[in-house]
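Every protein chain of the complex appears in place save one, which is left out.
First chain written, first letter: the chains are A and B, and each begins at residue 1.
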Amino acid sequence: MPWQTQDFAAASGPTPQRESPLALSVRNILRKPSSRVALFVLGVIVLVGLLAPLIAPYNPAAQPDIVGLKDLPPSLAHPFGTDPYSRDVLSRVIYGARLSLMIGILATIVSLTLGVAYGAIAGYAGGILDAVMMRVLDAFLSIPRLLLLIGVLVAWPKLSIGALVVFLGLTGWFGLSRIVRGQVLALKHAEFVTAAQALGASRRRILWRHLLPNIVSPIVVAATLGVAHVIVLEAGLSYLGIGVPKPLASWGNIIQDGSDQFPTMWWMSLFPGLFMVLTVMTLNILAESLSDAYERRR
Amino acid sequence: MLRYIAQRLAQAAVIVAIVATITFALIHLAPGDPFSAVMDNPNVSETVRQTLRAQYGLDRPLPEQFVRYVSLLAHGELGWSFSHERPVREVLGSALPNTLVLMGVALVGSFVFGILIALFQVSRRGSVTDHVLSGLSLFFFSMPDFWLATLALLTFAYWLPIFPVGGAVDPVMHEYWGLGGRIVDRLYHLALPALTLMLLASAVVARYQRAALLDVLPADYIRTARLKGLTEPEILRRHALRNALLPIITLVGLSFPALLTGAFFVEKIFAWPGMGYAVVLAIGTRDYPLVVGGVIIGSIMVTLGSLLSDVLYALADPRLRSR
Partner (left out) sequence: MTAPLLSIRNLRTWFYTEAGVARAVDGVSFDIGAGETLGLVGESGSGKSVTALSILRLIQPPGRIESGSVIEFEGKDIVTLGDDEIRDIRGNRISMIFQEPMSALNPVFTVGDQVAEVARVHGGMSRRDAWDRAVEMLALTGIPDADSRAKQYPHQLSGGMRQRVLIAMALMMKPALVIADEPTTALDVTIQAQILDLLVDLQKKIGTSILMITHDLGVIAETASRVIVMYAGEVVEQAEVDELFAKPQHPYTEGLMHSMPHIGHDQERLNVIPGTVPAPTEWPAGCRFRDRCPYSWDRCASEHPPLYQIGTGHVSRCHLAVEPERRNHPHPPVVVEAGVAAA
């Protein structure tokens, strides 16, 4: 990442970015004990998700005895109990980590791409195009994301996971693109950009080589928060019965399976929820120390 | 000032128009036709089908349908809810007050509570108490709405049966009580859902307000206040809070979408007969007009919320007020 502006270094003087923002972020994160713990916990959860087939004691879809083994409270054999279909809740929570994290990350990648592109274009173009694009964005931001998704998902019943990811991503870029647009707008007239323009760099080149590398930090923060948000949203939608198709195990689906009898089957709400809070909390802590580091640097 | 309000109103109108376009696109981009479920449903009476066809002009060309849709919306007509066999306007209209009560109580409560927490934290900044409270607010901030609502119901209505398990009133006794009894009954049913929603929102407010206060403290005018011989608590209350409240006013507008989303889940879990409850039930019955109606009303609420907070901000900040 350093010397992104290498080709114009002589003209632009010292580059505004001496150290790669990512390296800087990592170093800053590791300085705070709370974020070290968060990084460790998140690492464990990710690892659990990755190694789900090796760790999970049972097959998450297996219904060994639909009569005898259903609705069991936590025990040594089933530490998180079993569900109404006699499936092992611990195994489902482990596989849920895999699915929920994967959906969170993939959907955020979709949002990032859209948000950066839209914001960068609006900020760089300026003028009427920018004004129109921002009004449209205002409208999208005025529709609560959950409501928008409900509207979409009810219209398209029985969606595949892939389509769900796309829709989660499609509804998640509005805030980010506003940040990107603001940053691009602020940097557009920075000296090193003017220098690049004076040397005849194309618009596209200036945008990609000079502007974007300088706004990586807020994008990384937004992405971290974005993953957390998608995980909560997916769970909420699954809880409403229009998210991840059953019988796949996502944290929201597990809670949904037990929601009819939650007063008696508390384990079906408690354990997947705890994992979810832990994941979201660690992501929030990391995003916070990332943005602190970014603020300090400015 | 008046010009600013007029400007913001025009902006809000544009936003609502775009929202209407988006929902129209939603309806028409969907595979088949979201009304096909209605049309093919043998339980739906012929009159309903006729009404729907007439209202949406389903057999007309798309542009005409759009014009029709927008003009219906402009007249407050949101379509026909076949699961309720009533106009969507009526269904949502009767549910809306309950949602507004729930959101209003939670909104006011969470701002008061959140700001107090933040003040307390900042007055002891860097202490163990401050860190513990920061951790707690992060914990609640990270909590999915429906999960906290489930836990609250489980704990305070089932395990410790302090509060009722749901609904807005006692299903049997409410009719037999006098006015006082009815009010108490309503408050009793409101308490747990409102507290749950309030707790969720307070976490956001406390985090935001703490940061805003810490942002203000290094300012030169705080040094001036110290220089005058004011005590630290006086400085916090008078000089820092007053300035740090400005960003918080913006948060009122920003928190509307989250509050509304939270209200949806809280209403579902506590069977609170508001808009969210109606829409969640409509998901189950695939009552699409009702769902879309909910999306539109929700978006209008968010737009009004941000309009309100922008105007409040302009009124509260002397630098903007005089414009």
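In this section, a residue touches a chain if its C-beta (ideal position, glycine included) is under 8 Å from a C-beta of that chain, and two chains touch if they have at least 3 such contacts.
Worth saying up front: this structure is predicted, and the values here are computed from it rather than measured.
Trainee: Determine which of the presented chains are touched by the chain that is not presented, and list them.
Mentor: Result: the unshown chain touches B.
Trainee: Using the document's definition of touch, tell me which of B:63, B:76, B:178 or B:229 contacts the absent chain.
Mentor: Of all options in B:63, B:76, B:178 or B:229, contact with the hidden chain holds for B:229.
Trainee: Which residue, B:76, B:180 or B:318, contacts the hidden chain when the whole complex is considered?
Mentor: If we include the chain that is not displayed, B:318 is the one touching it.
Trainee: In the full complex, which bits of chain B touch the chain not displayed? Write them out.
Mentor: Chain B touches the chain not shown through residues 219-221, 223-231, 239, 242-243, 246, 316-319, 322.
Note that only the chains that are shown with their structure count from here on.
Trainee: Where on chain A does chain B make contact in their complex?
Mentor: Touch residues, chain A against chain B: 135-136, 138-140, 142-148, 150-152, 154-157, 228, 232, 235-236, 239-242, 255, 259, 262-263, 266, 269-270, 273, 276-277, 280-281, 284-285.
Trainee: Applying the document's contact rule, which stretches of chain B touch chain A when the two form their complex?
Mentor: 11, 14-15, 18-19, 22-23, 26-27, 29-31, 34, 138-139, 141-147, 150-151, 153-154, 158, 257-258, 260-261, 264-265, 268, 279-280, 282-284, 286, 288, 291-292, 294-295, 298-299, 302-303, 306
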